[in-house]
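First the structure, in the form of structure tokens, and then the observations on it.
Every protein chain except one is present and positioned as in the full complex.
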Amino acid sequence: MNQLLRNYPEEVQRILAKYPADRKRSAIMPLLYLAQRKENYVARQALNDIAEICEVSSTDVASIVGFYTLYYDQPAGRYRMQVCTDMPCALRGAEKFLHELCERVGIKEGETTPDGLFTIEAVKCLAACHRAPMFQVQGDGGIAFHENQTVEIALAWMDEVRARVKAEKEAAA
Amino acid sequence: MAKDVTLTIDGKTLTVPAGMLIVDAAKMIGVDIPVFCYHPKMEPVGMCRMCLVDIGRPMIDRATNQPVLDESGQPKIQFAPKLDTACTTPVSEGMVVITQSQKVAEARKDVVEFILTSHPLDCPICDKGGECPLQNLTMGFGPGESRFQFAEKMHMAKHVPLGDLIYLDRERCIQCARCVRFQSDVAGDPVIGFYNRGRSLEITTFSEPGFDSIFSGNTTDICPVGALTTADFRFGARPWELKTAASICSHCPVGCNTTVNIRREAGQDGKISIKRIMPRQNEQVNEIWLCDKGRFGYHYAESKERLTQPLVRKNGELTPVSWDEAIEAAAQGITQAKDEFVALTGGRLPNEDLFALRKLSDARGGKALLYSCMGGGDLIGQVGLASGSNLGELGKGSAVLVIASDLHELAPIWWLRLKAAAKRGATLLVAGARPTRLEEYASKVIRYQYGEELNVIQNLLDGQMPEFTQAENAIIFFGGEGMDMLGTSALAQACTSLLVQTNHIGRPNNGLVPVWTHANIQGAWDLGFHPSASLARNLASAGVVVVSAADPAGDEAMLADALDSAGFVIVQELFLTETARRADVVFPVQAHFEREGTFTSGERRVQRFYPAIYPPAGTRPDFNVIASVAQKAGHAIEGRFASLAFNALAAEVPVYHGLDYTKLAEVSAQWPIVGRSDLYYGGTTYDNNRGLGVHLEPACQKPGWHAPAAWAGRLPEHTFDLAAMNAQGALWLVPLVRLYDQGSLLTRSPLLAQHLAKPVYALHPETAASLGLAEGDLAQIDAGANGLVSAPVTFDSNLPRGCIFAPRSTGLPFTHAHGVKLVKIAAAAPVGD
Partner (left out) sequence: MSEHILLRHRDIANIDQLDVYLKHGGFEAFKKAVTTMQPADLINEVKSSGLRGRGGAGFPTGVKWSFLPTNLWPHYVVCNADESEPGTFKDREIMESNPFQFLEGLMIASFAVQANLSYVYLRGEFWQIAEMLDGKIAELEKAGLLGENILGTSYTLRLHTHLGAGAYICGEETALLESLEGKLGQPRLRPPFPAVYGLFGKPTVINNVETLTNLPPIVEKGAAWYKTLGTEKSPGVKIFSLSGCVNKPGNYELPLGATFRELIYTHGGGLAEGRTVKGIMPAGASSSIIKVTQDSLLDTRMDYEAVAAIGSQLGSASVIVLDDTVNMAWLVSKTVNFFKHESCGKCTPCREGTFWMNRLASRIAAGKAAPQDVDLLDDVAKQIAGKCLCALGEFSVMAVTTGISQFRADFDQFTAQPAQSPAEKPEPVSA
């Protein structure tokens, strides 16, 4: 059973409708974002689901996951905090920011906090060079920019998220 | 036709068709431009940058549109600031290409150096070592020493199974994408791909079950390094230890040209054994490809179970005896028999042996029978594919109809070539009762119900598909799926009428091609063997039966019983088959790898194969056995050498007149050139220097031929009525030929074990439901003289309703389509049991 089709029937159709009917392959990338929405990574089953929808092989879909950096084949933290440390940002202190942030959070770059909420990573230029230090957050099916950062602001945001997640959990319980 | 252009390469002037790429043009005048990613059978991609050359073009005066001339009156040549890729640049008028200069040499050195920075240089333990383009190009153009610190090399997995047949060494891969492109563009199975990017690119599969494609072996030939190897040959031998013998694949009617690589085995007292089967170029047959059945399905020849001594029945037991005794016994059996003599052959007996058998049969006033369920072979001699045809040339203006045959399973290389023809613009019509893989590439799919095949042809005759009937050239491939002998005969006749009436015979790229189930069925028809609609009766009533290269008793209990009732039974075999067990005399014969001979392909190309390995002691070739027995029985038949046997055949059988082994061994230039300097193809496609074979002319290609008037009539609508049969509670049982069956040959290649078809009854789920059958249930067919036959039920919603599909040669005794009743005898075992 195609889980993607079952979970997101309208969205799948809306995505397919963007492309000519004989060009379903174009829908692979948007469908991968859809597949990543809940877990923040592409599970094996999703490869097959997308392959079926787009009429390609699972290998063709996997190749896309492998090539593009915003798709993941492994789970990580619920929020990926991706700090741009590329040259223009580095000229404005991004490397130092990342270093201190990691130190304060108590993990190394590339690692995930023990609560499984945050993975901190260094990434290439995000088109926000004038507002460095900055990071983007990939999670909950979307991406948001956090610009003109200091370590304090970033930590405060992380606390906010923790509190929100905790509240959600309690509400669900 | 493209117009010609004249250009200069390294000072030599040449004229080639416009559109040709510089690499290919250079090849024509003996200039080898090194390549890695380029492959002449695939679209250029210009990735590896190995083929960089200096390209100049005449300067054109914008005002006059004329070339600018220098002082000496020669056109001024303007060279681009950068080198460009010879593999992607088409030739143009007046172009000047320089491949031998300091600048080009440096570029080659640079590119090789880049590739080597990430290559393990483990040539001493690499299967490709000795036939590796990277190795050769490194010798030719590489830097003397490494400037890349070895300690910084990236290390990656070296033994990655991509499937059960193909292994990947990630370190050796140079990311040329030949394998990926082959699988998606040529084989139509995009099951391997790149993962990651940049320096981390690697070949992977995420398909299930992995790299599973019947053409997978070809990727190991075209891999320009040792990154892809077959599970069969991996660590098997060093290429320079190998000797070669030219052969023909004996598995299907395509007749792929092969090279058998052999080596003396130290571990086996110096015995010569087969290390691998490789394609041998024949652009008119298999180009440079081979399917995995042809590549891996050779192990039977070296099976320990081979028969090596004649057996004669004594006191009810088959007892080993000397050859003389066995021949004597056989001759006696033949001469003393009162009732009719019957010769029965399967589809893999070479022509020389068939001819000898036919002669013996004639001398005894006997019947020459072919063990096959398809009819129509005599029509092929009349209107078969015309000599001079080449499927590789079909394109716009040509039409092909494939009816009642699943080419992917039956004749993979035809499938590949027709797919390519469709891509080049040929009209491809695929008519079938169920979906097959060729349909993906068809211009039109014609779906019919079993029994309505003739109707399809009548519709074409009525002009319903002008794209076929009015095409410049047209070819029909017909098979026998879902039909019996009479049904296929009628279909062959209908196809013949269609081709004759639309004037698609007697010219190259026109005619009728039978999709036989075996390699030499056409040869058998040409030499006067015919299938019988009442084989069991023929056998049972015979005084003597000689069976060669067929196992009827293994297929059907009814035929086993018939053989039991026959008088004297002589069997010539490789293995002690069910048929051999019932014989009075069994002769151990030789596999085609062990002797000389010829096969005639479905296209009617007669091709020679050569001995590759020594036959097991105690075996003889079939023709020799037959001649020896005949001589004892008082008939003179040529049996000394295969070549003489062939000469005798050629002298007597009109279509073979003028042929001999020398003629069959002739070769002419082929394009693309594969045999030279290893730089072009990857080193492991063999040049053909042992013969391209001869395409027999069908009768209609000769002057003065007239189509019989009887071929003009209307066709009957049905050969049978599926709906009426279903209404009476019966289903149409369709035996399906599968590529990997469980016949006596393939079961001896353990490598293919996982791929072999299993005995099942496959049904449309609705048909199954109407019979109260669930997937996995055990069901039974009352097969009359063949007894009660049970098998598990599987579902396949692609299959038509009202039918049962049973794979052939898997132990189920069904060889031709017929009506049956299916009943459930046991429910599926619960999961976990």
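Think of it as A and B in the order they're written, each chain with its own count starting at 1.
By our rule, a contact is a pair of C-beta atoms (placed from the backbone, for glycine too) under 8 Å apart; a residue touches a chain by one contact, two chains touch by 3 or more.
Because the structure is a prediction, the values reported are computed rather than measured.
J.: Of the residues listed, B:R62, B:R147 or B:K338, which one is in contact with the missing chain?
T.: B:R147
J.: For the chain that's not shown, point to the residue among B:H159, B:R197, B:R537 or B:R640 touching it.
T.: B:R197
J.: Would you indicate which residue among A:E11, A:E52 or A:D86 is in contact with the undisplayed chain?
T.: Selected residue, touching the omitted chain: A:D86.
J.: Could you list which residues of subunit A touch the chain missing from the display?
T.: 18-20, 23-30, 32-33, 54, 56, 60, 63-64, 66-71, 86-88, 90-92, 123-131, 136, 142-145
J.: Over the whole complex, note the residues of subunit B touching the chain we left out.
T.: Here the touching residues of subunit B are 44-50, 52, 81-83, 88, 107, 110-111, 113-115, 117-118, 147-149, 151-155, 174-175, 194, 196-201.
The rule is short, and it goes like this: only the chains that are shown with their structure count from here on.
J.: Whole-Å distance, subunit A centre to subunit B centre, using C-alpha means?
T.: Each chain's C-alpha centroid was found; their separation is 49 Å.
J.: Using the touch definition up top, name the residues of subunit B that touch subunit A in the complex.
T.: Residue list for subunit B touching subunit A: 189-197, 204-208.
J.: Which bits of subunit A are touching subunit B when the two form their complex?
T.: 44, 47-48, 56-63, 66-67
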